[in-house]
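The structure under discussion is supplied below as structure tokens; questions concerning it will follow.
The complex is shown incomplete by one protein chain, all other protein chains being positioned as in the whole.
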Amino acid sequence: MVRYIIKRLFYMVITLFIIASVSFFLMKMLPGSPLSAQDKLSEEQKEIVLEKYGLNDPVPVQYVRYLGKVAKGDLGISFQFSNTPVSKIIKDRIGPSMQLGFQSLVIGTFLGILLGMIAAIFHNGFLDYGSTFLAVLGTSVPSFVFAGLLQWIFAVNLGWFPVALWEGFEYSILPTVALMIFPMATAARFIRTEMLEVLGSDFIMTARAKGITEYVVVFKHGLRNSLIPLITVMGPMAIGLLTGSLVIEKIFAIPGIGEQFVKSIMTNDYPTIMGTTLLIAFLFIFIVLVIDILYGLIDPRIRVGGGEK
Amino acid sequence: MAYDNIPKELLEPLEHQESDQEKISRPSRTFMQDATRTFFKSVPAMISLIVLLLTLLMSIIGPWMNEYGYDDQDLNRAKLPPRISWLEDISWLPFTGTLTETFMGTDVDDATTKALMRFDTDEEFVDIDVIAEGDGSRGSAEVKATFHPYEAKDLHDTYFWLGTDNLGRDQWTRLWKGTRVSMFIAFAAAAIDLLIGVVYGGISAYAGGRVDDIMQRGIEILVGIPNLVVVLLMIMVLNPGITSIIIAMIITGWTGMARIVRGEVLKLKNQEFVLAARTLGASTGRIIMKHLLPNISGIIIINTMFTIPSAIFMEAFLSFIGLGLMPPEASLGTLINTGFDNLRSYPFMFIYPAIVISVIMIAFNIMADGLRDAFDPKMHK
Partner (left out) sequence: MSQLLKVNDLAVSFNTYNGEVQAVRGVSFTVHKGETLAIVGESGSGKSVTTKALMRLLPKRTSVIKRGEILFEGEDLVRKSSKEMQKIRGQDIAMIFQDPMTSLNPTMKIGNQIMEGLLKHRNMSRHEAKKKAIQLLQQVGIPHAEKRLHQYPHQFSGGMRQRVVIAMALACSPKLLIADEPTTALDVTIQAQILELMKDIQKETDSAIIFITHDLGVVANIADRVAVMYAGKIVEIGTTAEIFYNPKHPYTWGLLGSMPTLDDTDEDLLSIPGSPPDMLNPPKGDAFAPRNPYALKIDAEMEPPMFKVSDTHYAATWLLHEDAPKVEPPQEVKRRMAGFSQTGVLPNVGEGEQK
């Protein structure tokens, strides 16, 4: 297992290196100069700025310097906010994003499990069709459509919640709901099919034959066996959350990483784009790794074989 | 015993007919027939199929159904609400060509002034319904103002079925034009994914050995890089447009198909019926065409059916964060983006494209689910 983790960590570093390199060279090919937005600057001033950021050096020199800095966690200085290191922007803005993502993931997964279980227990009943339809809706309707509707109905028209910004818990309710729909629906669909399969399996019959109560059969034997494979869809769920957070933060004007990222794209703020891209990539890869390891730890069936894989 | 008086002639040996014993009690059907039957019997899947066909049809003929072009700008007729000639008198339908909002103020006059300022027009084009008279304190008076922009702009015989956008372009035409563009992007991306995926996965699995090893390492590197990051980077480098969105999506998109095809072919190529065909001297081409392809066609169709909606989503997502198509091009994503910016005052600009994209996504997902159930009853995930 330890060897497996080390191997995976090694792969992770390689992937990050590739992403850092590719994004660096792609950025160099980008149309538009970082200073095109700064009309007030004279040619001379621009030259000074370019020199200061080392943008006049040959590309390979810039590349090596960039890699060295990234390895130390230095992601450069933002063009948009002068004198502000990208790492500081990320640090300042990661709070709301983390809170939003965490709330959505936890509440969404929990509700999804509940919904999926209800559907499986009342298989082919009214509750099953209802929750299955909800789940299809949740996986199909794009999060920004959903977020827009929520904002329009509950904030603009009914005035129950603040329309936008991030100034307290009540500000986080609508974005959390909008963001949690996807993990909720994913979990609900997954748990439903998984539960149906597990409840039809032989060992459930064995458990019933032991005379234990139906409650114990469903929760201890059924749910437990359905929850473990749920970890496998946690990856896509987390990725959906990351993608969703970009648009949700834009819609609700939340001062998080996603909103910053969208803004940086508009202003050609290369260092911030690259820094955020690396961060997103790191999160993706890290989540997938954690999920793989978690799965190996939890499922006794693959725990033994996991090391040799 | 009750059985004592059984007639003797019945206790004679029965003459058997050979056919009785081996009679097959139910008609036999091939797997394909079974699958299509299951699919066509699934009500949700059939409804989805019809909805999708209708949407496709509308995306073709919709833009031609009125005289407006998708990029005919006219600021004089900007932000007009939906108006349909034979539905405009039904007040509870949103096709009356009016905008209604409630306004608060210290008294009725104050609220009315706010309404007129909001709609930027004269009193004659606004109907005021007083909801609360007010007592002079802030926000105590409330009026419901109904604005008639078509009259205000002297467009009495003009009908924009779904209204116009902020530049005065017909939303109906743009909506179906946008649907066409979104569908085109999705179908093109899915088709290219399919082609590359099937060929790559097929070769990798069929060749096996070192070729397979090398090809799989390639996929592993690509899969390790998050899809979103690749798409974002590619879009930023390429010039925004239909082609670059398609390219950005297929760079990583095909790997899923390639992995599935490889897995299926690996499973199939060692099965007895393929070995049997090979023993009987069938050529490689024949084995691939007659034995492998038919057996993986189901999973390819299903996977493609799931690729299309996610491509539609990706296009809309990119357009929404400002990396998609550029005006005056329309796609569902750009329409929703413009609509979102005007959501508070002109919700119709957001609602209709939002409905269309949601319906398309739901229909594709339900249809894909139906296909999956039909093609593989044992497959759950």
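Letters A and B name the chains as they come in the text, with residue numbers starting at 1 for each one.
We take it that a residue touches a chain if its C-beta (ideal position, glycine included) is under 8 Å from a C-beta of that chain, and two chains touch if they have at least 3 such contacts.
This structure is a prediction, so every number in the text was calculated from the model and none was measured.
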- Taking the complete complex into account, tell me which visible chains touch the one left out. A, B
- Of A:Leu9, A:Met98, A:Met205 or A:Met266, the one touching the omitted chain in the full complex: A:Met205
- Spell out the interface residues on chain B facing the chain that's missing from view. 1, 3, 6, 8-14, 16, 20-22, 25-26
- Item | Positions on chain A where the hidden chain makes contact | 123-124, 201-203, 205-214, 216, 220-221, 224-225, 228, 299-301, 304
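The rule is short, and it goes like this: only the chains that are shown with their structure count from here on.
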- Roughly how far is chain A from chain B, going centre to centre by Cα mean, in whole Å? 23
- Message: Under the stated contact criterion, what part of chain B meets chain A in this complex?
- Response: 221, 224-229, 232-234, 236-237, 239, 309, 313, 316-317, 320-323, 336, 339-340, 343-344, 347, 350, 354, 357-358, 361-362, 364-366, 369, 380-381
- Query: Given the complex with chain B, which residues does chain A contribute to the contact?
  - Reply: 11, 15, 18-19, 22-23, 26-27, 29-31, 136-137, 139-142, 144-145, 148-149, 151-152, 156, 190, 193-194, 197, 239, 242-243, 246-247, 250-251, 262, 265-266, 273, 277, 280-281, 284-285
